[in-house]
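Quick one: the structure is below, and I'll ask about it shortly.
Removed from the display is one protein chain of the complex; every other protein chain stays in position.
Each chain carries a letter (A and B) given by its place in the written order, and its residues are counted from 1.
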Amino acid sequence: MRTEGLTRRFGGLCALDNVDLSLSEGEIVGLIGPNGAGKTTLINLLSGALAPSQGKIVYQGKDITRLKLHDVNLLGIARTFQIVRVFKKLTVMENVITGLVDRRRHGPWDLVIRSLKHSSAAEDKEVREGAQSLLDFVGIGKYRDELAENLPYAYTKRLEIARALATGPRLLLLDEPSSGLNPRELDDQIDIIRKINGNGTTVFIIEHVMKVIMGISHRLIVLHYGKKIAEGDAKDVYEDPQVVEAYLGEERNAGS
Amino acid sequence: MSASASRLKAVLGIVVLIAVPWIIRDRYFLHLLITAGIFVILTSSWNLLAGFAGLLNLGHAAFYGAGAYASALLAIRLGLTPWIGLICGGLVAGVFGFLLGIPSLRLSGPYLAITTIGFAEILRMVAMNWVSLTRGSLGLYGIPPLTAIRLGPGMRIDFYSERNVYYILLLLLFATIFCFRRLTRSEFGLTLKAMREDEIAAESIGADSNRYKLTVFTISAFFAGVAGAFFAHYQRLVSPETIGLGETFTILTMTVLGGLGTLTGPILGAVLLTFLSEGLRFLEDMVKIDVRMVIYGLLLIVTMLFMRNGVMGLLTRVTDSVLSRKKG
Partner (left out) sequence: MESLLLQQILNGTVVGSVYSLVAIGLTMIFGVMKISNFAQGDYSMAGAYVAVLVFAFLPGWLGWIGSLLAAAALIGLLGVFTEKFVFRPLLDRSTDIDIIMVSIGLFILLENLALLFFHATPRMIPDPFGGATIRLGFASTSVMRLVCLIFSFAAIALLELFLNRTKTGVAIRATSENRHAALLMGIDVNRIYGITFGMGTAMAGIGGVFYGTLFAVYPMMGVMPTLKAFIVTILGGMGNLRGAIFGGLILGVAETLGGTYISMEYKNAVGFVIIILVLLIRPSGLFGRRESL
């Protein structure tokens, strides 16, 4: 994936200013920056939740700048949200099944007609097995019949990841996967991300806690006031004077 | 409950339903059952929108009325057989459903509710004022009943009597409930529920919520339209009142009372309230005061306050606690 001159303005405020970045297949790339740097805006642009004011987004050779959330997902890009958005009144398993539905092949009317032919989606053995394996992959397999709203916070974050994975993405965008997690849950989360990448999925993580992202990213990009101010190896970025200044030393002290 | 036990229950239920007109011959009772049956289709279709997809549609009566008027007019003006009229009524209503789905793409909550009311009101005003087409507030009367079926020499099934109409309605109900059951349990139904819970999250997993909303509106409207057409050929009279807000509120009360978002809730609600209102009518005749609608209002308030999931919700909680007590 590649962006060129990506810019997004909100009224008078420029949340993102001329950002160029690229992601290669199989990488784990981390995006960091102090609060308000424009990270969530960037992920919203990449996933199609927002349209840019200027600039382009190219994915696998295709210009996807104007595509919306659902179309972007159909192309193989999935995301999670900073504030977890699971389907509260659905069970854990049902949450994943919604992701498993093959929407590339079946639009709503197709699904309607299919529903009249088959008895029930949630009872289909294959579907349930697929969902179960995803749940096991993120480690919440035994909660499959719980309502999502009853799950502890850390597990809902994993559920969101499982659901995103269910759509079969080649690129996964994670928005602050560590927020709200205690150190032990953090380690588990990092493991999960490693596993996902191990399966060949490219991962793009937004974080503002350095510790998490430094350990697993192949590469880091630093955003400050909407501009890209540094890019490269974790070590290089850590020492970059601009980055240090941006964080005013505070984050770094908190992270180490 | 094992699969074979519930199948037995279903078969038993069907047998009872079929046998009813032979056991209870009272025409008025059959009329009540037919009315309840029509409401079942209306509540179930409304539930698809409000309970499963989370779309608050307060203009449902418009679909019902559109189907009724369409089929009636086709029968009266063009001599179209009501059997086809039923489908046509559904299709016309489906078109209206699609149209009403369009605002739902950008609006939610009270904004959508008002727009849907507006839509229904405009339709009602058209029905009242386009006198050359609809005869205004007089309404259309003399609508032909379902065309008689000829089975052979001297064997005719006509549809002037409640009993035969009841059987056709039963067939219609089976078909409708079958469709809704499949729809709600399918991936489509699951997607609707997901959209209801969190539209943005649903979009993020590939569901184009716009298309889903339009689809569910069209389907819901189609069934309501068929119900409306059926009503037209049964009652043989339609008037702009059919498109009134009161009808929608009745449907709403029934669904909520029975249990929003479940399959059996609307069925239960429709049957309960139809018979309850009859019971109240007796009471009214005795004490000479019109309490029926007052009770509807109270029921709605009480249900929302104390029985959020309606009677079905109550029953499920009761059976769950009974079952868990047995286990533990």
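Convention: contacts are C-beta pairs under 8 Å (C-beta built on N, C-alpha and C of every residue); 3 or more make two chains touch, one makes a residue touch a chain.
Treat the numbers as computed from the prediction; the structure is a model and nothing was measured.
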Identified contact with the non-displayed chain, of B:F96, B:F217 or B:Y296: B:Y296
Chain not shown: contacting residue from B:A50, B:A93, B:L273 or B:M312: B:A50
Hidden partner chain, touching residue among B:S6, B:T81 or B:N129: B:N129
Chain B, residues in touch with the chain not shown (by the definition above): 50, 54, 56, 102-103, 106-111, 113-115, 117-119, 121-122, 125, 128-129, 200, 245, 249, 252-253, 256, 260, 289-294, 296-301, 303-305, 308
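The rule is simple: only the chains that are shown with their structure count from here on.
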Euclidean distance of C-alpha centroids - chain A vs chain B, Å: 42
Of chain A, residues touching chain B in the complex: 47, 49, 68-71, 73-74, 78-79, 81, 85-90, 94-95, 97-99, 101, 103-104, 106-109, 111-112, 114-116, 118-123, 163-164, 166-167
Complex contacts: residues of chain B adjacent to chain A: 179, 182-183, 185-191, 193-194, 197-198, 200-209, 211-212, 215-216, 219
